[in-house]
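Here it is: the structure, laid out below.
All protein chains but one are shown at their positions in the complex.
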Amino acid sequence: MNVMDTRATSAMLYLDGVHVSFDGFHAINNLSLTLAPGEMRAIIGPNGAGKTTMMDIITGKTKPDEGTVLFDGTVDLTRLDETRIAELGIGRKFQKPTVFESQTVQDNLLLALNVDHSVRGTLFWRGSKAESERIDKVLETIRLTDARNRLAGSLSHGQKQWLEIGMLLAQDPKVLLVDEPVAGMTDVETHLTAELLKEINRNHTIMVVEHDMTFVRELGVKVTCLHEGSVLAEGSIDQVSSNERVVEVYLGR
Amino acid sequence: MVKARGDQEALALLTGLGDQPPLVTKAAASAVSSIQSNLAMWSMVQNAWYGLSLGSVLLLAAIGLAITFGVMGVINMAHGEMVMLGAYTTFVVQEVIRTRYPALFDYSLLIAVPLAFLVAGFIGVLIERTIIRFLYGRPLETLLATWGLSLVLQQAVRTAFGPTNREVGNPSWMSGAFELGQITITYNRLWILCFTLAVFAILLAMLRYTALGLEMRAVTQNRRMAASMGIATSRVDALTFGLGSGIAGIAGVALSQIDNVSPNLGQSYIIDSFMVVVFGGVGNLWGTLVGAFTLGIANKFLEPVAGAVLGKIAILVLIILFIQKRPRGLFALKGRAVEA
Amino acid sequence: MTPHILTRSLDRAATAFVLLVAAVGVLIPLSNLLLPQGSMFQVPTYLVALWGKYVCYAILALSIDLIWGYCGILSLGHGAFFALGGYAMGMYLMRQIGSRGVYGNPILPDFMVFLNWDKLPWYWYGFDKFAFAALMVLVVPGLLAFCFGWLAFRSRVTGVYLSIITQAMTYALLLAFFRNDFGFGGNNGLTDFKDILGFNVQAEGTRAALFLLSCLALIIAFLICRAIVSSKLGKVLIAVRDAESRTRFLGYRVESYKLFVFTLSACMAGVAGALYVPQVGIINPSEFAPANSIEAVIWVAVGGRGTLIGAALGAVVVNYAKTFFTSGPLAPYWLFMLGALFILVTLLLPKGIVGTFNSWWEPRRSTGIAADEASAAREDGISAAKMAE
Partner (left out) sequence: MSGWSKCIWGARAMLKIDNINLYYGAAQALRGVSLTAEPGKVTCVLGRNGVGKTSLLRAMVGQYPIASGAINFDGKDITALKPYERARRGIGFVPQGREIFPLLTVEENLKTGFGPLKREDRNIPNDVFSLFPVLETMLGRRGGDLSGGQQQQLAIGRALVMRPKLLLLDEPTEGIQPSIIKDIGRAISYLRNLGNIAIVLVEQYLDFACELGDSFAVMDRGAVKYACDRANLDPAEISRQMAL
């Protein structure tokens, strides 16, 4: 077994040589990235660098033209659809908070719980104590206990972001993909979100895309900067933010 | 010698020869087979012609929809009624000419075409301003509202002109037929084919070379940015919808020459039109062209095998299956330009 | 079904609805049969049949609301499932005529004799047995819906595309059933029924029983729908309606959910059709007309999509109006009114009667202004979603 293989099999997420193009435009260009189990990784990069497309590929929404995408070292994600990938344990928070607006906060979490998702299972479902305890716990974590019976559509922007993170917690996936969790949040909310993600990271692998450098700095994790569909720089926040090219294309001089 | 005639009669003659010397029988047999392959060839040509003719009718009915549905994304269930209004415009024009200026009868269609465009186009603009503009982005609601509208329009025409078929005459240059080899080509079908292609070409040129065409394309590609370039998007929407409806009106003029002019005229085309646009690929005029002729020809080649109605059913089923495979149609636009 | 589903699904409004339908189902036939003719409270037989028809339409409306209101699937071909159920029942009724037909053939229905058919086509076998026919009432529409849905939902045909192909489906069936050699009576359809289960279909008692049965079927259909929408399955359906892709990313197999409700809904429509046929005495291909299916959708829109009671109510209200206007001097204007109804409901009353009533009533009923806030915020949410890139 060569080095490459061990790297692939020991990784939680392993992307190698991934290409995607839309109508001649290379959205992802020879992208290679590995995420170790239990790691939290911050992804930065200018708009259009391919951050969201990369998440689309990992979650099965977009199929790459070529390249390898492995989960847990063995599962080839390019062959699976969104549902199957979610079942395997990859959860995703979207850039624009996407919650079920016409249902209550509590029901949003209930839908996200990783219990029986079959038609029959949901038809004959009756709430168990364990389930409601888990929902209570998540509600507490995301500070929405008092809002549990409100419609998700009536929450503030920041609360929706948290609810979506809460849904990820309820889903309890092995890997969390979190797209711009603090966009539109106040300073205090941003800080709390960083704390929350660090807390979650204790027993989950996380990939977080964010522009807010203060937030990224606060997370204090390894940073990858994408540019034009491939990795431009990787390392600690200080290494990356002092990289010539990163400064040029992203941080600004 | 008989072989050279090569038609159905000759075939009957040869197969009916009965007891003849072996040589003659053999010659006759070879003649028969050659005539048969000849006939098969001609029947192919005939079917292809029928297919082209049907395709041109489908294209004519669908071309306006390619604008309103394909370009604007409006599900206009009243599209068929715009066609119907065009046909009734032709009827009214002919009535006026018959009673007042009988000598002009041969020009009736030339007069009816611009009038039908204006009538249907005006009603289209009216519909867009009063109903559709409140429903952008809610396709299912648009569908229901325009369906209601189609009922109203049908009933209005029924009230005004009566429920029965109205007589629309063919001008002399639209009547009759000529022979081409073994097949008969009627003038009205030929003219409709030419007319359809002309409408298609004019529409394409209009979209490509006029200022309004440019504005329409800009609005459909990026409405928000188009507004920021000073394009009055709501005016363009109304005119685009009017254009699509006007073209449906023109289609009505042509269809009045081959179909019964009744309040239900539009109903019989609406499903076919949607099928053509969806099959060809939404948002692509060339797709609509290819879709219409493909469906027309496929239909006419299926007909002899399966019968007219079963042929049509088979086509519907095939399209339903096709949409499953390629939900965006034959010539789907791809990539970021479309997703954006 | 386990009782907890039943108890969960019966809130106050639902209980009231069930009791109302039950009361109507009992009282109308009783008044028809027991009170003397001409009495003020006696319901004439023709009205029993008419209201029986409305009840069948209400079941059809429920079936459409289940998929459209709760799962966002707008079927413009649900009339096809209704008609298929009707044909299954019609075939049973034809076989019951026996040798009493015009041509007196004990096996072949009249139209087959007329077309010089010498034996019964294979697909007519078994329809002389009520149990078999009743089974087919469920199986035929269900199977068609299952196959159709399996193809469509798996390849993610959604929105208007799905609506257009469901319409094409019913249109294709319309063309097929018009054909004489298809073996279902062609243009004329199936009619001249005599008996159902040995009772004369024309008899007052039979009509009353059919009415009662229709009400019972409505109640059962309503309870099934209630059970579904108030279970966790119902929450998943609404999730699919509001954010299909998000639901997928949570690990739900969206196509299975759609397929389940679509098939169930088709079976319900089939039952509605089967009850409809003996009460109106005829089934013909025009039931497959796309216009019928679209009209049924507007019943739901008028009553309030996403509210089951609204759907049933909408069917009755619109059809009552139809009967009222088409039988009076206003008959020529009925289509104007129906058309205007389509337009005005979509433009001005998008929530329908019951939906509008609910959103007007609920804030007043619940304490505080939470619901008002919620509905305002929901609208905000929609505009924000539109604006967000």
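Every chain is named by a letter (A, B and C) in the order it is written, and numbering of its residues begins at 1.
Going forward, a contact is a pair of C-beta atoms (placed from the backbone, for glycine too) under 8 Å apart; a residue touches a chain by one contact, two chains touch by 3 or more.
Being a predicted model, the structure only gives us computed values, none of them experimental.
The missing chain, though absent from the display, is touched by one residue of B:Ala226, B:Leu265 or B:Val282; that residue is B:Ala226. Among the residues A:Pro64, A:Gly91 or A:Gly158, only A:Gly158 touches the chain that is left out of the figure.
Summarising the interface, subunit B meets the missing chain with residues 211, 214-215, 217-218, 221-222, 224-233, 335-337, 340.
Counting the whole complex, the residues of subunit A in touch with the unshown chain are 23-25, 46-49, 155-160, 180, 183-184, 186-187, 211-214, 227-228, 248-249, 251-253.
Quick note on the criterion: only the chains that are shown with their structure count from here on.
Distance from the centre of subunit B peaks at A, each centre being the average of the chain's Cα atoms. Separation between the centroids of subunit A and subunit B, computed from CA atoms only, is 50 Å. The mean-CA centres of subunit B and subunit C are about 35 angstrom from one another, to the nearest whole unit.
Rounded to a whole number, the gap between the C-alpha centres of subunit A and subunit C is 43 angstrom. Of all the residues in subunit C, the ones that touch subunit A in their complex are 2, 4-5, 227-228, 231-233, 235-236, 238-239, 242-243, 245-254, 256-257, 260, 370, 373-374, 377-378, 380-381, 385, 388.
By the touch criterion given at the top, residues 75, 77, 131, 134-135, 137, 139-145, 147-156, 158-159, 267, 271, 274-275, 278, 309-310, 312-313, 316-317, 319-321, 323-325, 327 of subunit B touch subunit C in their complex. Every residue of subunit A that touches subunit C in the complex is listed here, in rising order: 59, 61, 81-83, 86-87, 91-92, 94, 96, 98-103, 107, 110-112, 114, 117-119, 122-126, 150-151, 153-155, 167, 171.
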